[in-house]
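For this view, one protein chain was removed and the others were kept in their places.
Letters A, B and C mark the chains as written, and numbering starts fresh at 1 in each.
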Amino acid sequence: MTAITEPEVAQHAAQKSAMEPLIFERSKKGRRGYQLPDLDVPEQPLDDLLPAALRREEIQDEVEVSEVDVMRHFTRLSKLNVSIDAGLYPLGSCTMKHNPRINEEIARTPGFAWSHPLQAEHQVQGNLELLWHLEQTLKEIFGLPRVTLQPVAGAHGELTGILMVHKALAKTGNARKYILIPDSAHGTNPASAAFAGYQIKELKSNSRGTVDLSTLEAAVTEDVAALMITVPNTLGVFESEIKAMADILHAKGAYLYCDGANLNSFVGIARPGDMGIDVIHSNLHKTFSTPHGGGGPGAGPVGVSESLVPFLPTPTIERREDGTFYCDFSHPDSIGRMRAFHGNFNVLVRALTYMRSMGPTGLRRIAQIAVLNANYIRARLRKTYHLPYDAPSLHEVVFSDKLQTPKDVHTLDIAKRLMDYGFHPPTIYFPLIVSGALMIEPTESEPKEELDAFCDAMIAIARETEERPELVRSAPHTTPVRRLDEARAARQPILRWTKK
Amino acid sequence: MTAITEPEVAQHAAQKSAMEPLIFERSKKGRRGYQLPDLDVPEQPLDDLLPAALRREEIQDEVEVSEVDVMRHFTRLSKLNVSIDAGLYPLGSCTMKHNPRINEEIARTPGFAWSHPLQAEHQVQGNLELLWHLEQTLKEIFGLPRVTLQPVAGAHGELTGILMVHKALAKTGNARKYILIPDSAHGTNPASAAFAGYQIKELKSNSRGTVDLSTLEAAVTEDVAALMITVPNTLGVFESEIKAMADILHAKGAYLYCDGANLNSFVGIARPGDMGIDVIHSNLHKTFSTPHGGGGPGAGPVGVSESLVPFLPTPTIERREDGTFYCDFSHPDSIGRMRAFHGNFNVLVRALTYMRSMGPTGLRRIAQIAVLNANYIRARLRKTYHLPYDAPSLHEVVFSDKLQTPKDVHTLDIAKRLMDYGFHPPTIYFPLIVSGALMIEPTESEPKEELDAFCDAMIAIARETEERPELVRSAPHTTPVRRLDEARAARQPILRWTKK
Amino acid sequence: MTNLPDPTDSSSSHRYISNAGEDIREMLATIGVDSIDRLFDTIPDAVKLKGLLDIPGPWSEIESRRWFRGLAARNKTTADHASFLGGGAYAHYQPAIIDQLLLRAEFLTAYTPYQPEVSQGTLQSIFEYQTHQCLLTGLDVANASLYDGSTALCEAVLLAERLTKGKKKVVLAKSIHPHYIDTVRTYIQNLGLEIVEVGWGADGRLDLDALRAATADAFAIAVQSPNFLGVVEDYDAIVGATEGLTRISVIAEATSLGVLAPPGQHGFDICVGEGQAWGIPPQFGGPYVGFMVVREALKRHMPGRLVGETVDVDGKRAYVLTLATREQHIRRGKATSNICTNQALIALAANMYLSLLGKEGLREVGLQCLQKAAYLRAKLREIQSIELPFAGPVYNEFVVRTPFPAETILADLEHEKILGGIPLGTFYDGHANDFLVAVTELNTREQIDQYVAALSAAISRERR
Partner (left out) sequence: MTNLPDPTDSSSSHRYISNAGEDIREMLATIGVDSIDRLFDTIPDAVKLKGLLDIPGPWSEIESRRWFRGLAARNKTTADHASFLGGGAYAHYQPAIIDQLLLRAEFLTAYTPYQPEVSQGTLQSIFEYQTHQCLLTGLDVANASLYDGSTALCEAVLLAERLTKGKKKVVLAKSIHPHYIDTVRTYIQNLGLEIVEVGWGADGRLDLDALRAATADAFAIAVQSPNFLGVVEDYDAIVGATEGLTRISVIAEATSLGVLAPPGQHGFDICVGEGQAWGIPPQFGGPYVGFMVVREALKRHMPGRLVGETVDVDGKRAYVLTLATREQHIRRGKATSNICTNQALIALAANMYLSLLGKEGLREVGLQCLQKAAYLRAKLREIQSIELPFAGPVYNEFVVRTPFPAETILADLEHEKILGGIPLGTFYDGHANDFLVAVTELNTREQIDQYVAALSAAISRERR
């Protein structure tokens, strides 16, 4: 029976899918994937409608395929992906939770899906009411007086928030120069601050991974516009001194911006507004379950404290005495519009559906079980993997590869090897303050047995590292493709198909 | 690098899915997968509503799982199946064609999905009109004056048809005793005939696999009620003498029943009614693309010639002068009702959507390309596999394992080995007149490149049979489970989970 | 044939058929013929069509959406009316994930799991479905599905007949769904069997005296509970009166199994029924899913497919179609049934529903139906001139009688956007003023209160 384990035999099935050609390579003359109704108006000579110079020739090299070809192609492509519906997807900082299907159903209601963004307000009262309710709900969750729903992602929310801070400070005559950002922060924080017109000053974390009050105090000069901080931070550690931080900043006329990417860990348990936070964005595609879609779309509403309300993007959605709703553009100090139309409306629909499904008890339970699950993994793996920061963590836990590097097995290898065990790897090499970080966020969705299977796999990999390190170093072995030559991709970039 | 091809390593990922426990084994006390609105009427003591003796205790051993658990479970189970959307599924006689998604969308229109089968006729005019149009369309396709839409599968249609034959004959004073059925027929034919109250006389096929006129002539006695024949037959061979057969039967007062399972091969090219056929069922889940659903639901409308019209099941759907529609029960000679309500209505919706998508040109093209595809496979494989019947075939081709048996490789082995190449096997060991049959029906959906890949795989397996027969005999090697102990399943049947 | 389109011309291409001009020419060359027409030479010209079929199309999706949505819009349905319709088809809650899972190609577009190595998803789900049926009915062996409730009853009668060759009489409660009885009549018409119907007593339950009189020489008795009048039967009493018969219980409202006594624990041998109530939309009558569960001893008589547990060559647990020697593809004319294609996808939906709702949910659905129906009944009893003619216990459905023809009253309710019931006179003589009313967990108290008000108004209107 030796024959049957030979790789060329064992991989036929996988290869069939893995060898799926590009849709362009499936093209064949005469095939067709669509039909339109026959043109039902008298056809006029093209030249009478549009001068030839403004027209194009045929779209060269565009595809000719049937609907069957398209169905096959994308079905096969889909099979090359792992997904939340199939198992744990513990990307730290990404809150890969269960995406309820009722949200998808509601978003597809024709009255929502086919409403047009430039309709008269009286024609879209349902939409405006929905947005209004979502703002009310987020206000309560944030403990802040107003929320803008326009930003379509976390980073977009960050830019919105910092632009408001800038405008508010500019109004006092001095927009200031710096935004303080801890070294544990996500890359979008400095990038957004820069796009908002600020320079970045990085704050060093202490041994708990958090920011010392003294560090902050020393850094907050008259030139500092705001501190941009993630709570809990990217190690999952809560900044217990958050209120004192706010006081320090406020005393100097600076603002406290909270990156709310980790809201899942304390939603319904504590409120940013009660911590002295002035601005916070929430990634609805994280805490509020809108599906990640292979990289988006998301939404990044921003809540603000009273002093920043005048600077919110326009329009805001308001309710009249008579119960009707309207868009209010009368905010002279507004930073302006962050995007055409009303943001990612149909992502917002999904998020509100989710908030209603959870209710106050459910939101609280999210945080409780998310934190329980993360701490369970922490407890099960802490003897096997190095825990660089020992402070109690909430919804995620960050290990490092320190115990494995002596065998020349690194975080990347561990991540790849996890794939052979059927798991998507955690976030790796982030936060930057941990060398070889493995950042694990299970979310509240995961059942105990899935967490156990994951921990068992991690422990097995640690054992393999001792006994057969090459096996781990050369992983993955069972995926549709194996380790890629990423350097080659960057050195000689091929960024599109071209006809041979 | 030897380590990485070891089976225990290579199969982790597959195993994770393959080891999916039963949903009952995922159950854990306290988990919940649903929520209902709170009861909004005053709750009355149960005993006042229903005596305890009529009530049950809790449903012992029923599951307690979350929605996440259910989503994971069924997503993982789905990954253990192959499907038409992922590739060729050449089950002969099953017409596994592309299932257009517009049909699914239309069937889910709330006006169809939420209409109730016992509503007053004026409330469901849309449904009745749809059924009426479907009947008109099938009448034209069949070339027959009436069609009943009640039967919900091919076998159900067979029973309907033979019951009509019985009733028609009984009306003449003699229902007769026998139904003639060729030895190449599908098992449902004799079973249906028996359930309709007849005995079966089997007709021997000739060397073309068809029925000789002389054989028929000899068999048609005064006791014969009908011939039940599949056109083209289960070898894909058309009964060129079909009209003469009809004449022979009709001369003796017997009927010609056509099993229309293979309509896909001649839809739009020729019509059963024009061949002298008196009754035909069509499996809408074959020729008319309604999805097979892992084994159903389907639909099996039955068309009849003038003489059988009085015996159709009730109700029939009729159109009034004023353009309204109604259910007509006034058929005193009807065989009665074949099923509650209106048959598989929402399968019928899908089928009519498909017929409209195809139109007259598209239906004709179905047959043309289905026959082209099958003959292409036949041409490519006939040097490699034995073709037991050499007559020209239409939409399917039946090979045997005769060239492989000397190496002790049999049809079952070839079928299993195809799985390793990523293909669902053909129908095997049917029709019974071919020893070790491999019955291949590609349908019109398949692109040439998929047919080529399939033929390449078949040829490779033939080569493996010569060179490494053990590899084929022990296949499959790459599926979630390998060959099963089917005897054990039948010897000590375990037909349900029981709590340990 | 000169008017017929040239299949190699690109205007002949169709979106559902991949191969087109270039492919066709290559393939014909391999086959060695010069046109597709040649491949049809075995069909005599005399029976070949000379032109195209006279049917509409081909339509684009845009045109199909317009036409079919137009038809759907001409129906009045639960989607835009408050519905109190039952009679064997119930509007229950359908969890959102079910339909989206059903659309997965791996479930939707696969076929019967003849090849277990590439069909474990379907097979395991059927095994689970079979288990749910056993737990719910208190019986031992369930099959993979039958067409629907009516044909499941036919199969049960035929099964029972096979057990006791010789006897030819089957007793059916008249209060079984009339469509089911009709269907049995159709199925058995040539098999020399006789149906005896037994009516109901004043409380709407099976008339036990009449039953006792009818059982002589009978091989089986079938009763439905809740019956077509909505009344819950007393299994134990029926069992006492049907010694020696094969007892068939019929379930037309499957959610009732969440609260009602399971027939298998009360002397019944076979339970058949309609699974539509497990979250399948009414969709004008189908596709639904028939189920059959039997005592252990009857398993080799079971019609339809059965999935069993086994192991693969590596000893790994797996599932497979089994006991196939009962079936038509092996036994042909002597099979236990002619069924082949069944209702697999709907059985899968039922498995999902039963798993999601689970132990607690199935009970809660049942209790809510019970309580809401009781609430409506209490309100209706307050209205003069409304009668609830049958006093037997009910689950979620019951008969209402007013002094006026049911159709008249129901038309009045329809004006208020209420689908108010099913006229009983369609099914039984002498019930012109009666109609069936069903309540489920989807009916809100507000709807029920409106129903009562509308009904009361309708009666006043008619009185004038």
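Quick note on the criterion: contacts are C-beta pairs under 8 Å (C-beta built on N, C-alpha and C of every residue); 3 or more make two chains touch, one makes a residue touch a chain.
Computed from a prediction, not measured in an experiment: that's the story for all the values here.
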In the full complex, displayed partners of the excluded chain: A, B, C
Candidates A:Ala168, A:Val237 or A:Val304 - the one touching the absent chain: A:Val237
Touching the absent chain when the full complex is considered, from B:Glu20, B:Glu67 or B:Glu158: B:Glu67
Option touching the unshown chain, where A:Ser184, A:Thr230 or A:Asn283 are the choices: A:Asn283
Missing-chain contacts mapped onto chain B: 28-37, 65-69, 71, 75, 100-102, 104-105
Chain C, residues in touch with the chain not shown (by the definition above): 60-62, 93, 95-96, 100, 103-104, 356, 441-442
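Everything below uses one rule, namely that only the chains that are shown with their structure count from here on.
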Length of the line joining the C-alpha centres of chain B and chain C, rounded to whole Å: 19
Separation of chain A from chain C, taking each centre as the mean of its C-alpha atoms, in whole Å: 45
Residues of chain B whose C-beta touches two or more other chains: 67, 71, 75, 79, 83, 85-86, 98, 100, 419, 445-448, 474, 479
Chain C residues counted as touching two or more neighbouring chains: 14, 16-19, 23, 58-59, 61, 63, 97, 105
